[in-house]
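Of the protein chains in this complex, one is absent; all others appear in place.
Chains: A and B, in written order; residue numbering restarts at 1 for each.
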Amino acid sequence: MIKRIKIGTGSCGVAAGADEVFDFFSENIKDIELVEVGCIGHCYAEPIIEVETDKGSIFYEKVEPKKEFLEKILNLENSSRLQVGGNRTKKEFLKVTELAGKIDPVSYDEYKSNSGYNGLAKALLMKPEEVVEQVKISGLRGRGGGGFPTGLKWSFLAAQKDEEKVLICNADEGDPGAFMDRSMMESVPHQVMEGMLIAAHATGASSIFIYVRAEYPLAIKNLKIAIEDIIKYKINHINGRKIFIKIKEGAGAFVCGEETAMINSLEGKRGTPRFRPPFPTDKGYKGHPTLINNVETFANIPIILREGGTKYAKLGTKNSKGTKLFALAGDLKYSGLVEVPMGITIGEIVYEIGGAVKGEVKAVQIGGPSGGCIPAEHFDTPVDYDSLTSLGAIMGSGGLIVIGNNRCMVETARYFLDFTARESCGKCTFCRIGTTRMLETLERITAGDGCEEDITFLQDLGDKIKKGSLCGLGQTAPNPVISTIRYYKDEYLRHVNEKQCNALECNALVDVFIDKENCIECGLCIKNCPIDAISDDFIVDNSKCTRCNSCIEVCPKNTISRIPGGGISE
Amino acid sequence: MSKIKITIDGKNYTAEKGKTILSVAKEMGIEIPTLCYNEKISNSNSCFVCVVKDIKTGKFLPSCSATASDGMVIEASSPEVVDMRKTALNLLLSEHTGDCEAPCTIACPAQASVEEYVRAGKNGNHLEGLKIIKERIPLPISIGRVCPRFCEQDCRRNITDKDEPVAINDFKRLAADLHYEEYMEERPNLNGKKVAIVGGGPAGLSVAYFLRLQGVSSDIFEMMEKPGGMLRYGIPEYRLPKFLLDKEIAHFEKMGGIKIHCNKKLGEDIQLDDLKSKYDAVAITVGSWKPSSMRAEGEEHSVGGIHWLEKIASNNWQGENPGKTIVIGGGNTAMDCVRTAVRLGSKEVYCYYRRTEKEMPAEQIEIDEAREEGVIFKFLSAPVKVRIENGQKIITCNEMKLGEPDASGRRRPVPIPNSEYDIEADTIIAAIGQKTITPDGLKLNKWGDVDINTDNGQMDENVFSAGDCVSGPATVVEAVAGARIAALGILAFFKNEKYKKAYEINVSRGHWQSLKKDDLVFLNEPIVRSRQKLSYIPLEERKTTFKETTRTFTEEEIAKEGERCFECSCTAKSECKLKDYSEEYAAHPEAIQGAKRIFNYDTRHPEIILDRNKCIKCGACVKICKEVINKTLLGFVNRGFETNLATEFDAPLPDSCTECGACIPECPVGALDWRKKA
Partner (left out) sequence: MPEKMLLKEMEKDQSNLIRALQSVQENEGFVSDERLKDISNYFSIPPVEVEGVISFYAQFKRTKPGKYIISVCDGTACHIKGANLISNWISDELGIKDGETDSEDLFTLETVACLGCCSLAPVIAINGKVYGNLERKSLLKILRKFKKEA
């Protein structure tokens, strides 16, 4: 018997058409409860519908707003059921995301009936320092990138005597390719809030700010509803203190993910970082002691309190405890949000969960523009803070992009540097000018105008930018370049010496060629070429061609391809 | 106050708690450079020029902001720290635009402060102008007349008025004509050191001059009857009247400590070894006096250009009519010969040159004036042989055509087969260059010139050298420039040091050929005016007498001409911290290259210029205005590489800024500056 039907309307789901599906279903189903839920992490299969029955749940994937799907689902047919790829179910460990996509995100009751706010209740029975101690015992480290021990950070704030102490939730998830925090806020906003309220108790904080990217409207909406309920049920009344809670929307600056920059931004200023010391826990928002933790960090707290720090610390490796969320994307089969225990190898994530094909993967980029690439040879590396750092990458916030063999690493490095150069706040000389100079050099190399000295220059300047920048952005911006030179120097050398891009990605080093043997002369390519670079006898004028791929996309016979520049002449 | 112990650069020190590393280092006498740090305002800690290394953490810290803590070990001048600072400066230079120095000054071989003496001339301060000129050019009367004007070739006025640069050299000529005799340099007492100078031409005289300014006396030995070298014996009277030269040279002896001994030839009247032992140092400035060979058969029937001029010069610019004259060559000496031949009464004067007019090394004005005076040019003609038939000189020439460019970039002339032809002549002058006659005992390079260390003019031990005998035939201003280096080399030698010019950088907006008017920043909108016209004595007088061909500009003409100067150099050139530190740390404007943001400069305020292209984003002006003056008229906009200094809605700075101006002295690079110079 069907109890209710849940439709995942997280941002990914909506982008895949979940809204239309929801509208269609609500028009056509009258007697079964229809709920919008968050994300279960299987983005590749969106829109996803979960049918709750008395015998458990059945998931349907790639649902369309059509009658046939409606019937399929109501009859609990076998076709279109969600096929979880690879070994995902075995390898994943759902702890933080256990409720994500399973419950109505904005229902206080549903969260409560799933052990929600039990952690807070337990914490309130403890002295603040005991709570801090539990977090210390759990071994939890900051999930935003730095990996600073959370309990230790809390103890700094707890030690402050200031009347007014501030807690900030860093939800300014700016890494391109990361969406863990978005998904958590959309799917389990109460869990994030519970973590913050526990922190407020433990540290004596009187105000909570949640700094969310403005690009996450659904996350903001769900958080707001959750906060309304928190206020309604007076959950924010802690030990006789009423905790002030406010959502602050970011305005589009990656650097504001940096603690001191975020504080400036919250104060209504330009988001440039401040020199430390003083550290925020001494002097932060408007001069008050301030603690900043990331969404995922806070989402871990209720679990630590519920099960106790000791139990929590059983999962993971020596120095990295618990689980980690990764936003898995790129050249793989099953993209989405995954939660894995610390210590799992990269290979397990990429191949067994992501369903990528061995031999077709060149590397992963982990940690976004602040991280580095890890080549496939090192995929047996366990995921923990220290192992990743030793490979020149970082844990980062959890973006994990799989890079296939057909990608150019120089272009990948250029892409990341383009991002950080544009996001540099412009304060420190090395980052402000240096990242731009590195970007120009990479552009020269991908345009076929580079020389070997350029590679040495990139390494040298990159090293200095890391040393000569105040904040994490500058200190990590050169990582993608330095790590790709470390592992893929041969690709750089081929670009500068032979003016060739093996991956055929760098437009300046590529020609477009029509294989006339197999061409059926349908003329689609000529019609679709935006700049008339293809002649009536189907020859591409490569001096005109912008390598826009329009012809390649439209060719019905796949006879048009990118070839090494200057390789085949007429 | 509690104390902390800190180690900086290996030195232990006990300091009060709570101070920055920068201030502790200062107490210890360790210099750390700073750009964005300013005591009057809150710290920006952004430029990273003050960076030091914390050995225990391995981190690099901005010393202006990092607090010194107990047990800290700091490196403030290790190679790694210096390299970081150098790179920070290189990065700042890579986006910094301006003109540290005006292009004219850079172009001047003697590096005379051109913009400054032009401004003095414009303002009618010709004595002041002369002072500035003589800091680098001891022979302004001569050079003011004969200089080929390297400065004018690079003058940015060429952008708005093609081929009409500011008439820079004429400022020198007027200043010298007006005040040369009355101006006497401040000179220290003689210090007992004495130098022998062999050769009393421009180089020798200049070595003596620069030495005298530092209290060193000298004896100049001149082989000819009178001093002046090529100025007297090579440059004709109509370009440089010798009574003016006499006046110019007389000044040297007036300075006290310089003695000129004529008719003393090295190897005959004086010996190098004697000079070396009798004097503290010797300067060889013997010039380049041997005419080059035409490499044509029967050359002995022709006369070398320089010899011919010397003969006429020795005879007070009088001589027989040379009759039909053929001068071979296309340089300035060839022009001097043809125009001298005209003045001696020849009605038929020819100049034969193996390439075309475009390739002639002579100055265009010389060619034009020669043509006006009736000289006939034959291009693409090269001599093959000279012979005498029945007492008549006959020269055989080949017709040439231009082939591929040679090493000098000029197209190489190649003979056209069977194109020989004969011409009769009364006088044949070969003016195709000179070579150095090197006295014995000198070290020579592969061209036969004196071989020196170009840093300090030193040949060997206490022997130095400068001028044409080092460079081969060149210009007077180049001889003067070389002479100054040799003088500085000698002065350093006296202190057991080796002179080397201090490292200097120059950020440039670019050569005028690559610029448009809009690329420049003008202190004042430039006046629309063409170059003042040079006035000549009547042509007939030019052709028949050796009177000076042109007359000196009047003071009004010079004042008008001065207004044409764009005053290209940076208003802050003497007080730019970026330049000073870049030079100290051997940073270079081209070390790191990349796009520069081109911002609009702002000259809308009557007294203040805001040139964002120079701004290094230190934020000093923004903070002075906000924190000290309580105003906030300036702020940063955009971010990253695009960060820029802005005013409210891009309005001009208010007039009230004139009274305040508090931000201006705090700008380390002159991005904000008073709109006036000197």
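Here is the rule we go by: a contact is a pair of C-beta atoms (placed from the backbone, for glycine too) under 8 Å apart; a residue touches a chain by one contact, two chains touch by 3 or more.
What you see is a predicted model; the values in this text were computed from it and never measured.
Trainee: For a quick check of understanding: of B:E225, B:E297, B:E627 or B:E648, which residue touches the chain that isn't displayed?
Mentor: The missing chain is touched by B:E648.
Trainee: Using the definition of touch stated at the top, determine which of A:G38, A:G116, A:P302 or A:G330 touches the missing chain.
Mentor: Going through A:G38, A:G116, A:P302 or A:G330 one by one, A:G330 is the residue touching the chain not shown.
Trainee: Of A:F179, A:Y351, A:Y385 or A:F430, which one is in contact with the hidden chain?
Mentor: A:F179
Trainee: For the chain left off this view, which of A:I5, A:I168 or A:A253 is in contact with it?
Mentor: The missing chain is touched by A:A253.
Trainee: Which residue from A:G204, A:G368 or A:G474 sits in contact with the chain not drawn here?
Mentor: Of the candidates A:G204, A:G368 or A:G474, A:G368 is in touch with the missing chain.
Trainee: When the complex is taken as a whole, what residues of subunit B touch the one chain not shown?
Mentor: Per the touch rule, subunit B residues meeting the hidden chain are 632-639, 646-649.
Trainee: For subunit A, which residues lie in contact with the unshown chain of the complex?
Mentor: Subunit A touches the chain not shown through residues 11-12, 14-16, 43-44, 46, 173-179, 182, 214-217, 220-221, 248-254, 265-271, 286, 327-331, 335-336, 365, 368, 399, 401, 403, 407, 412, 415-416, 419, 423, 425, 530, 546, 548-550, 553-554.
The rule is simple: only the chains that are shown with their structure count from here on.
Trainee: Along subunit B, where are the residues that touch subunit A in the complex?
Mentor: Residue positions touching the partner: 43-49, 51, 59-60, 62, 65-67, 83-84, 87-88, 91-92, 94-95, 592, 594-595, 616-617, 636, 638-643.
Trainee: If we count contacts the way the header does, which residues on subunit A are in touch with subunit B in the complex?
Mentor: Contact set of subunit A toward subunit B: 253, 255, 270, 275, 277, 421-430, 432-437, 440, 461, 464, 467-468, 470.
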